[in-house]
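This view holds just a subset of the chains, kept in their places.
Labels run A, B, C and D following the written order; every chain starts at residue 1.
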Amino acid sequence: MDFSNIIPALPSMMEGLWVTVKLTIMAVIGGVAIGTLLALARLSKNSLLANLAGFYVNYFRSIPLLLVITWFYFMVPFIIGWVTGTNRPIGALTSCLIAFMLFEAAYFCEIVRAGIQSIGKGQINAAYALGMNYRQAMQLIILPQAFRKMMPLLLQQSIILFQDTSLVYAVGIMDFLNTARSRGDIIGQPHEFLLFAGLIYFLISFSASTLVTRLNKRLSV
Amino acid sequence: QELSGTLKKIKDSGVIVLGHRDSSIPFSYLANDSKPIGYSADLSSKIVDAIKQELKMPNLTVRYNLVTSQTRIPLVQNGTVDFECGSTTNNLERQKQVAFSLGIFEIGTRLLVRKDSPYKDFADLAGKNVVTTAGTTSERILKKMNDEKKMGMNIISAKDHGESFLMLESGRAVAFMMDDALLAGEMAKAKKPSDWAIVGKSQSNEIYGCMMRKDDPAFKKVVDNALASTFKSGEVNTIYKRWFLSPVPPKGLNLNFPMSDELKQLIANPTDKSAEQM
Amino acid sequence: MISIKNISKWYGDFQVLTDCSADIKKGEVVVVCGPSGSGKSTLIKCVNALEPFQKGEIIFDGTSVGLPDTDLPKLRSKIGMVFQNFELFPHLSIIENLMLAQQRVLNRSSDEARSKGMQLLDRVGLSAQAAKFPGQLSGGQQQRVAIARALAMNPIAMLFDEPTSALDPEMVNEVLDVMTELAREGMTMMCVTHEMGFARRVANRVIFMDGGRIEEDCSKEDFFGTPRGERAQHFLSKILQH
Amino acid sequence: MNYHWDWGVFFKPTGIGTEIYLHWFITGLGWTIALALCSWIIALSLGTIIGVARTLPGHFLSRIAAAYVALFRNVPLLVQLFIWYFMVPDYLPENLQTWFKQDLNPATSAFISTIICLGLFTAARVAEQVRTGIQALSKGQTNAALALGLSLPQLYKDVLLPQAFRIIIPPMTSEFLNVFKNSSVASLIGLMELLAQTKQTAEFTANLFEAFTLATLIYFTLNMSLMLLMRWVEKRVQVPGLIALGGK
């Protein structure tokens, strides 16, 4: 094996890594935002809303991410075209981003829901008793506490998401893995590039999960 | 006059999205950075220039979107890419879904095998592992042949040409069926190009075209005109020479693939018909 | 000021409150007692609509609590409430606990809320702890903060739900002292508590509940003096043993 | 948009032999189930061994197990799949390599690579669950079993694992379902499982909405039925009088 050819390819690999990181961060932000709304819907007294959110979660949790990515890749531009009636260009990355956000939202929803439920009923009663409305009670009292409690789980899920972004390979987005593969292929050293990509993924997610474990220990004392 | 369809979309958004390939050597592929190069890539820049002129937008942003044999048609249809110039065959079935520009190349579908292997034609492949790329015309031809002639081949459908060649090179398949020009491109990339040979009787003659959305005559006209003038001015010969008769990245190997009479014919009398229609 | 009229409430099939009525006038201190599960907490939570009820009516300061168009946040901000488990907001410092609702609900400025907050912390003897977090305080201190937090809203009545029962015995008095003082100053109060000493000292009336019903509602003298219903007697004898 | 809806597309001939498109889906589902079950067998057995190894305190096996878990959990599944499929076979001994690459049907060799990959990948997750389950049991159970003279293997087999497995049925259920979903990566190395068949149908017919809708429905139904199955299993193995075993 000869890893020397990786060095000239590093700049374009960095570009790929940037795509991966961008995708991860935006999907986490979007996923948590949508997931939180879903969690609130699942916990709401309105049973229609709760059931709809429940169905959403069950639905996305029972189909493979790869299928969602592929499907959305073809579907999102169509849908957006139909809905808005215009022909604004929807990049492949945008399609994937939407797929990730909607898919991960189902997983984040369950984490957020557990987080909210772990905050006692007494806290929301106290907030109401002080005259706050539902929105204020959630925003000022329940969610800040819930998010603190579920931080480790959210981060863990984000690390999984980071790894899962490599599935955009299926639709040919030049993320880190796909760049490495394509570079390795054109140079005729696919094995070296593959191992290198694996190593980088490992280093990033291993150090991230080590950090999360530490954070977890710190929070639990 | 009022703009419509793709031209309007490009004008409104200030962006044009080109579909490209990552391992269609030497038509459209990635060598050193994330910008595609190749024969078709050069032709698409001609087209982009023409669009810039047509819309009077010299600073039009060009975005590239990687497509595969399997994804290219839906992506043209759903608007993710505005047009695709790679190694796509114009045929009747595809014409139902997308529109094609004037033909830009002509190929035959053949086999790539190890030079010292006993496999010289399709008939030798009965019971063997044969690779081709998913979503290509070759895949359909091969599957049909296998079924009709009861050849008992194991057909591997790889994701792109690079992967197909990897299958061949690593010994998982004894032959790789694909367009002859693309096979020559894969050879140029191989560790030792002289180990490989393109063999077999061509199973179909196909004309490549650039794909765009159907029912958009204004856009098609700009694309066709751009190609036609490149053909007429003879500039296409320079481009051809650059990619087929000179060393090309990444290895700096020369394909030595002289222009066929059919292609000369096509350039002399440009048409957007498929090979079946001629 | 608080008028509870024939309230009944069910959890599913299970009736928690049956036809409860009581009247609490301005400045009155009413102690509610009764065995565990008798519905005391539920009743008191109905007063500021933390629990909905299915039958009857509660009028607080002229407003009917149960109607759909009642402005609940506004109503609740006029009623202070103190819980068994304090329910301070653990992610906010003590002073922020006192300021939050003042700013968000009463739209007071930050300065105004802070000075009001400090003044009340001073009153419960905790101004030195303003910057700490609830987790760093003892139970008794937390409960005093909770009372101060309720007072910061300038409530016209206070509800207490067993404010001392989660406290270690040595801290009970520091909280009862604050409550006693509050009663002396003329606050209208409804207290669920088993602290009979407190009841004797400051209550005007005692309500005894059992099985979701108000079994006795009489002046403190009557409750501790003359004979009453059998269950109340039994309950009292058990409570006073300690 | 020029899109031609046609829900009857699944009953149209594919143009290859006498098949209709629905056959493709059925074959695909067959592959998906076979992949998932085989991978699960590997994952469950290997995962249990590794999970047990992680609970042996101070033992060098425990370190190896921890390293295994860290490695397999921190490299994306797809990278692992490529390594098993494109790379590892090239390092096999000559005759094994020829057998694997040429004598085996390509679908079989892709199948083998995938179940090894998915089995080892899932084993790391199963190991974590098994470890959690064992550690949730009180130390007293170990002491009691040892005091009766049980050996270490007997302790795990007869006392700890039967209890641990009952505790971890819910998380194991979701790992089991994950194997089905994750098996779709096999489509990326050309194995014609459900997702690959869906993509191919979409490409052949140009009716991608219909194709993907059907695939989604199949996955959804599969998932729900497996979930019900696992609920039933959970009930079946429930120990009377033991409500809060997990709560210890």
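Keep in mind that, in the parts below, contacts are C-beta pairs under 8 Å (C-beta built on N, C-alpha and C of every residue); 3 or more make two chains touch, one makes a residue touch a chain.
The shown structure was predicted, so the numbers you read here are calculated from the model rather than taken from an experiment.
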Quiz prompt | Chain-type multiplicity across the complete file | solution = A x1, B x1, C x2, D x1
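Just so we're on the same page, only the chains that are shown with their structure count from here on.
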Quiz item: Compared with chain B, which chain's mean CA position is the farthest off?
Solution: C
Quiz item: Any idea which chain sits dead centre by C-alpha averages?
Solution: A
Quiz item: So, what's the distance in Å between the C-alpha centres of chain C and chain A?
Solution: 45
Quiz item: From the C-alpha centre of chain A to that of chain B, how far is it in Å?
Solution: 35
Exercise. Starting from the mean Cα coordinates of chain C and chain D, work out the distance between those two points in Å.
Key: 56
Quiz item: What residues in chain A touch two or more of the other chains?
Solution: 74-75, 78, 81, 190
Quiz item: What are the residue numbers in chain D that touch two or more other chains?
Solution: 1, 3, 86, 90, 188, 199, 202, 208
Quiz prompt | Each pair of chains that touches, named by its two labels | solution = A-B, A-C, A-D, B-D
Quiz item: Hey, which residues of chain A end up touching chain C in the complex?
Solution: 120, 122-123, 125-133, 136, 140-141, 144-145, 148
Quiz prompt | chain A - residues contacting chain D, complex | solution = 58-59, 61-67, 70-71, 74-75, 78, 81-82, 163-164, 166-167, 169-170, 177, 181, 190-191, 194-195, 197-198, 201-202, 205-206, 209
Quiz item: Where on chain B does chain A make contact in their complex?
Solution: 5-6, 8-9, 12-13, 15, 17, 22-23, 29-34, 63, 65-68, 71, 74-75, 78-80, 82, 162-163, 166, 189-191, 250
